[in-house]
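This report concerns only the one structure given below.
Here the complex is missing a single protein chain, while all its other protein chains stay put.
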Amino acid sequence: MTDQHQAPGAPLLTVRDLTKTFYLPGGETMTAVDRVSFDLQRGQTLGIVGESGSGKSTLARLILRLHESTGGSVRFDGTDVLAAEPEALRALRARMQIVFQDPFSSLLPHYSAIDNVSEPLRLHKRGDKKQRRERARELLDLVGINPVMVDRYPHEFSGGQQQRIAIARALALEPDLLICDEPTSSLDVSIQAQILNLLKRLQEQLGLSMLFISHNLAVVEHLATHVAVMYRGRVIEMAPTQAIFTTAAHGYTRRLLSAVLPARSGAMETIAFWERPPTPLGSADGVDPVPGVMLNEVAPGHFVAMDGTV
Amino acid sequence: MAAVAATPADLPEAAKARGQYARAWDRFKRNRLALVSLVFVALLVLVAIFAPLIAPYGYDETNYAAIRAGFNTDGYLLGTDQIGRDILSRMIFSLRTALIIAIGAEAVAMFLAIVIGMTAGYMGGRVDQWLMALTDILFVFPSYLLIIILVTVFGRSELTIFVAIGISSWVGTARLVRAEVLRLRVREFVEAGKAMGANGPTIALRYILPNSLGPLLVALSFGIPGAIIAEAGLALLGLGVQPPTPSWGTMIQEGQQWVLVSPHLLIWPTGLFALTMLAFTWIGDGLRDAFDPQE
Partner (left out) sequence: MADVILDVQNLHTEFRRNKTVVRAVNGLSYQVRAGEAVAIVGESGSGKSVGVRSLLRLIPAHGDVVQGKAHFKGIDLLALSEKQLRTIRGKDISFVFQDAMTALNPTMTLKRQLTEHLIWHGLANKETATQRAIEAMTDVGLDRPEVRLRQYPFQLSGGMRQRAMIAMAMASRPSLLIADEPTTALDVTLQRQILDILKQKKQEGMSIILITHDLGVARYFCDRVIVMYAGKAVERAPMADLLAEPAHPYSTGLLDSTLEIGMSGQELRPIPGNPPNMAAIPAGCPFAPRCPLAEERCRVEPQRLEPIGPGRDVACWKVSEGLTTATPAAAAQGTHTTEMARR
């Protein structure tokens, strides 16, 4: 094993200049993730927000090496993830798990709930069949799936229940890091709240470190200790959660915040700085600042891309 | 802090744990024609297996005193053929031949199709290009010609015939498998599997393959009669299984020579043959509907 456990205080996950360039037919290139760097300390949750196409989902897949990156480095608990040999990578993956956006698509349709949750244990040869089932049952109980339902198949559960099963499966190997890629975006409001409460409870009970990817700022605020804002593949602002929501410095972050439509009265006024009506000309999608690469530290732990004052 | 658990009352009471195959079977059962066909085919299979016990005579037992006997004469229910063999017994043994050829040919074809289709679909890139080029070549090569060449070179045993038929009929299914793999590969459960630490063979064989069995079953239900027809065609060309082993093909081929004097030599085997083909077609249709994703 190449695991060299680091001194306490060292970050659990260190990402440096992580880059992914896609080569499109016709010789064009598209840089989906562009020199992204951050540290994630144990027990922290980094929320990654951005709109579609900002590269936030690709970033998650690069960290897990579900996609191969074009440049940069990822160190997980001192081990170089990108250089890991297949066996070492398998061992690493056991310690970082992912929950996807679409729970139905991410569960094995021909496995029952309990078999889905046992599967990672089987793959990593933990215990015998009976012990694995026992453990899976405990995990399903932990996420609130009724024990009488564990032998049912994914399609027999509601979307929210499917996501609970997917979370149980991700927790089976007792990972240090849980990556959540828009885990509530496909769910109804009332179910979304159930899942968020569950994740919050797990965070506290298990001391999980999380990477939480979402386009929903309120969701990120609810769960994250730190927030990174991505725009066209780059992190343009990164700060402790409180700072992002009170003293956002980059124009794009502020724009994102001001576009949120709160349901409750009172909330609307606090972030009402929608300074630009629909753009009549030029980019109809209304995004303009081209962020710089260098991040400036404007306050302790609060980084903003160089051009970031609009 | 109260965990918000879903209560079991939320699900309809009748909902039991039922996998996709159980649901497909439920839908299949609703199709009367397919179900009757399935029962019919199952009966034929039983008859084939127990042929020596069921057949009143041996398939090569000749009785020169009763040549081309008619319906229900001299103790021969369906009459006898041109050299006095019991037609019923020969038909029963023909079922055996058909079963061996069909199962053998489809086993060969399915094996090749799954291995090649899965490899092409899962590996992608160069491997996929080369394998698909190979299927293209085989696709345009007249399959009958291939079978005939193989049979003439390697002889007319049942083994050669079903291997030849199998080798010449896996291409379509391989493409089907590849398409299924390409469809399922992008499903998140494959990515989830990778993230859990599953390796390529696990993903291909445990996760993807079981989810593409539906279309494979449909292909199989059309492949089986295809193999039987192929054997019959060979027989008509005089390349069927080595006599005296009976097969539908040889019986039809022999019967057609006497069609003007003793049409029953042709009618019985052809009738059963046609019925069997029809049954498989209906089963295939039923399976296709049963696995139809839009419910």
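Per-chain numbering from 1; labels A and B assigned in written order.
Methods note: a contact is a pair of C-beta atoms (placed from the backbone, for glycine too) under 8 Å apart; a residue touches a chain by one contact, two chains touch by 3 or more.
Bear in mind the structure is a predicted one, so any value in this text is a computation, not a measurement.
Among the residues A:T58, A:S112 or A:Q192, only A:Q192 touches the chain that is left out of the figure.
Although one chain is hidden here, its contacts on subunit A can still be listed: residues 51-52, 158, 160-161, 188-194, 196-197, 200, 215-219, 221-222, 241-242, 245, 255-267, 270-271, 274, 277-282, 284-287.
Everything that follows uses one rule, which is that only the chains that are shown with their structure count from here on.
Per-chain Cα centroids separate subunit A from subunit B by 48 Å.
Listed in rising order, the residues of subunit B touching subunit A in the complex are 1, 3-8, 10-11, 15-20, 187-189, 191-199, 202, 207, 210-211. Residues 61, 64, 66, 86, 90-91, 93-94, 97-98, 100-102, 105-110, 112, 119-120, 123-124, 144-146, 148-149, 151-153, 155-156, 158, 160-161, 164, 166, 169, 173, 194, 197-198, 201 of subunit A are the ones that touch subunit B when the two sit in their complex.
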